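A short write-up of the structure that comes next.
A single protein chain has been removed from this complex, and every other one stays in its place.
Labels run A, B and C following the written order; every chain starts at residue 1.
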Amino acid sequence: MSKVVFETEDEEEVKVDKDWKPRILAFLCNWCSYAGADLAGVSRIQYPATVRVVRVPCTGRINPFFILKALTDGWDGVVVSGCHPGDCHYISGNLVARRRFALLNELLEFFGIEPGRVNFMWASAAEGERFAVLIEKATERVKKLGPNKRFLKKW
Amino acid sequence: MGIEEENQKIEKSIRDIARDLLKNKEVDVIIGYTEGTVPLSTSPIIIRDEKDVDKLVWNNFCYINLAKYLAPRMPQLVDPEKGELKVGIVTKGCVGRALIQLAIEKQINLDNVKIIGIPCNGIVNRRRIEKEIGEKEILEVSVSEDNIIVKGKNFEESFPFSEYINELCKQCKIKSPPKVDSCVGECGEYESVFDEFNDVKEFESKTPDEKWEYINDLLSTCTRCYACREACPMCYCNLCFVDQNKPIWFGKTTDQTEILMFHLIRAMHMAGRCVACGACSSVCPVGIDLNLITRKLEQMVKERYNFTSGIDIDKFPPMMDFEMEDEQEFMLEED
Amino acid sequence: MEQKILLKKDIGKLYNELSKEFKFYAPINEKGYITFRKIENPDNIVLDYLNSKIPPKDVLFPEKDILFEYRYEGKEVIIEEPKNLDEKKIIFGIRPCDAYSFELFANFFSFHGNCKDEIYLTKKENTVLIGIGCNSPRQTCFCTSVGGHPFKKENVDIFLVDLGNKYLVESISERGEAIVKSLSWLGKANDEDKQKAEELSKKAEEMITTQIDPDKIDKILDENFQHPIWSEISESCISCGTCAYLCPTCTCFDVIDENDAYHNRGRRIRIWDTCQSCLYTMETSGHNPRGSKIERCRNRIMHKFSYYPKNYDLTGCVGCGRCVLYCPANNDLRYILKEIEQIES
Partner (left out) sequence: MTETEKEIIVTGNEKPRIGVFVCHCGVNIAGVIPIEDLVEYAKTLPDVVFATEYKFMCSDVGQTLIKEKIQEQNLNRVIVAACSPRMHEPTFRLVLKEAGLNQFLFEMANIREHSSWVHMKDPEGAYEIAKDHIRLAVNKARELVPLEVQTVEVDPSCLIIGGGIAGMNAALDLATEGYKVYLVEKTPTIGGHMAQLDKTFPTMDCSACILTPRMVDVARNENIELLTYSEVTDVTGYIGNFEVTILKKPHYVDQEKCTGCGVCIDHCPVSVGNEFDLGLATRKAIYIPFPQAVPGQYTIDMDSCIRCGICASPDVCEPEAIVYDDEPEEIKVKVGTIIVATGWDLYDPTELKQYGYGRYPNVITGLQMERLLSSFGPLLGKPVRPSDLKEPHSIAFLQCVGSRNFREGGNKYCSRVCCMYATKQARQYKEKHPDAEIYIFYMDIRAFGKGYEEFYESAGRNYGINYVRGRIAEVREGEDHKIIIRSEDTLLQQPIELEVDMFVLSCGLEPRADADKITSLLRIQRSGDGFFMEAHPKLRPVDTLTEGIFVAGVAQGPKDIPDAVAQAKGAASSAAALMAKGEVEVEPFFAVVSPERCIGCGMCVENCAYGAVELVEDRRFGTIASINQALCKGCGACAGNCRCSAINIKGFTAEQIFEMITGRF
């Protein structure tokens, strides 16, 4: 089994196994992306076993805190996924959220957080395959970056 | 016209307007700046009496954003019987923007405010001057012609004015407050403000590692005293996110992660609202210059949503609004 | 005790010897201002300074002070006391006003011996202060009015006087004496040196122009808790707390817990707080007896000039002038005190 060894005694040396699996926290909106993930399941589409899912009613619910807390708390990556623009179950929740994400994403990059650590995407309830493909892509991006160290809270 | 002369002219007009406003009972108090007791400073002052208007000054050390005194509804500005007092306020460009932004956010009623608009020619970057003078005591500072002259015991140094003003002032396009109904001084009209944001773009061309290094170094000395927040005219929450404890989204210590979290979230909260007055940097006790982040905030909302804060009282800030056609280039897509 | 001479070029030598036994803290220039840091390279030490912007209190009373850590092992809770409290430290080049502030600290952290803060006191116990006379006080300084002096030696173990290219070294305490003795290579001071030090001391004292009368202020404060002056004083204040964060005598702190849910561990931390914060003295009920900045500004003055004298017979201010110099709103403490003095009783 793949393993990450954090040697936290002062110097944090991280040995990364070749098939290290990043741990990614995914915030999925209840109506599109969660259902899309369900559809991927029903269709038995295989994708990397890296995401743990937090269900939220709508991407509009997602406060930047959620994403940043996930990073400081040691998740290697974050995925935020919602309905395509115009398809929001709550009319415009994802549009409100999109502006927030756009700014957060830019600010994170401005602060030097590696691009790809936080991934935003749209996947509808019918797009099980797209969901799987994008998760695979997000996993690849996070994997390339290695374990999350920058924003991780050091004890 | 030299800067000094310009300032004297402005100072005179401030006093004249303030005197008239008080005389005609158009306002109950005037908020302005008065001479500081230490070099490189001025002190905000609240004037209630016509005879005190000569205490009002204008120079290049007026770095506090006076709008701050209206935002948290100062007890001194509320009369137990009359309610909120009518206020005249000495308003440079960024103060004017803050007032408009506060009005949009329903924090102040501009009907009670008389904007004594003045054109600002830039605020001296006192942290930079202190730094360059080093361990010598500055006893006197003045601006004459286009130089800042710093005098102390056994030394006198002069700095070119245009170089030694705040970074934000160098970029500032809104020198006098945007025009609203309650302007009594010199207020300008600003449709949209053109800015190339070359400084931000230059920074952004760096690699993530370089940016990370830079930002970390910049913020490493932050003591989490929140002076930046307190000086900010747009920070007026009852309970700031850093003080919330249910849940505790991030710690209150000076750990690197927590400092970054604080500044990142504060930036998020200021996006589209920050009026680029630079008060946060001017007041920081450890001299952290936040202007780069401020500029980034301005650049994001300008380039994404064509919004400049505090100009148009009828325009919603970007975070209150959305468009179907908003850019979403950052979204992950299938290849 | 015997006075010695340390040549300026020998600072590195001094550091090399003392840093073997002590963690060596000294003023350095960090990002354009002076602050006390643990020294790795003696070339960074800056002794030719007015005063540090950040007071050296953070060496012993840091912004983040871990009180204890805990972790679960099975069902058992294991509490770990902070380590290395008895680590030996030297604070080198501290100004007399800041050294005096540690004496005020000692009062607060032991409260007449009734309530001892072992964490601070242990650290203090193991710290040697090497002070340096203040040759050129700033115009904002007023230490002489509040029980201090630019050349006050009582609060340090070893006292230095800058004589140009050398320092006059005088051991004050026994501990200081021992250290000075161990530095056998120090030169001997002659009468000329001693005399020059005396002159410098006098000259420095003369440079301090601000005079206040803390006793009178204490009395006036007693009778004017509800005076309109508090509203005036607080008017221009923006509650930023810079005064408290840069104050060498401010000791207020907040205690918070940090939990790491996954690793079943956590820690209790003390962080700096300031009476200017709107949450200071906020009660769980939502009521805050110091709800507006009028009360909070008053508290700062009262605490230093009324409560402290009552509790410890000392003025809670060392007159370093930092709050005067760095207040963003230029809410000048000297002027505030002058105005208070003028209140007719």
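The rule we apply is simple: a residue touches a chain if its C-beta (ideal position, glycine included) is under 8 Å from a C-beta of that chain, and two chains touch if they have at least 3 such contacts.
What you are looking at is a predicted structure, and each value in this text was computed from that prediction instead of being measured.
Asks: Using the whole complex, pick out the displayed chains that touch the missing one.
Replies: A, B, C
Asks: Since one chain isn't shown, list which residues of subunit B touch it in the complete complex.
Replies: 105-107, 236-239, 241, 244, 246-247, 249, 269, 316, 319-321
Asks: If the missing chain were put back, which residues of subunit A would it touch?
Replies: 1, 21, 23, 25, 30-32, 34-35, 37-38, 40-42, 44-63, 65-66, 69-70, 73-75, 86-93, 96-97, 100, 124-127, 132
Asks: If the missing chain were put back, which residues of subunit C would it touch?
Replies: 261-262, 286
What we mean here is this: only the chains that are shown with their structure count from here on.
Asks: Compare the CA centroid of subunit C with every other chain's and tell me the farthest one.
Replies: Farthest by centroid: A.
Asks: Send over the residues of subunit A in touch with two or more other chains.
Replies: Not one residue of subunit A touches more than one other chain, so the list is empty.
Asks: Where in subunit B do residues touch two or more of the other chains?
Replies: 251, 255
Asks: Show which residues of subunit A lie in contact with subunit B when the two form their complex.
Replies: Those residues of subunit A that touch subunit B are 64-65, 68-69, 72, 85-86, 92, 95-96, 98-115, 119-122, 130, 133-134, 137-138, 150-154.
Asks: Could you please specify the touching residues of subunit B with respect to subunit A in the complex?
Replies: 203-204, 208-216, 241, 249-251, 255-258, 260-261, 263-265, 267-268, 271, 293, 296, 300-301, 304-305, 318-319, 321-324, 326-328, 330-335
Asks: Residues of subunit C touching subunit B in their complex?
Replies: 29-34, 46, 48-50, 53-54, 63-64, 136, 138-140, 231, 234-236, 238-242, 245-246, 254, 256, 258, 269, 271-272, 274, 276-277, 279, 292, 294, 324-326, 328-332, 334-335
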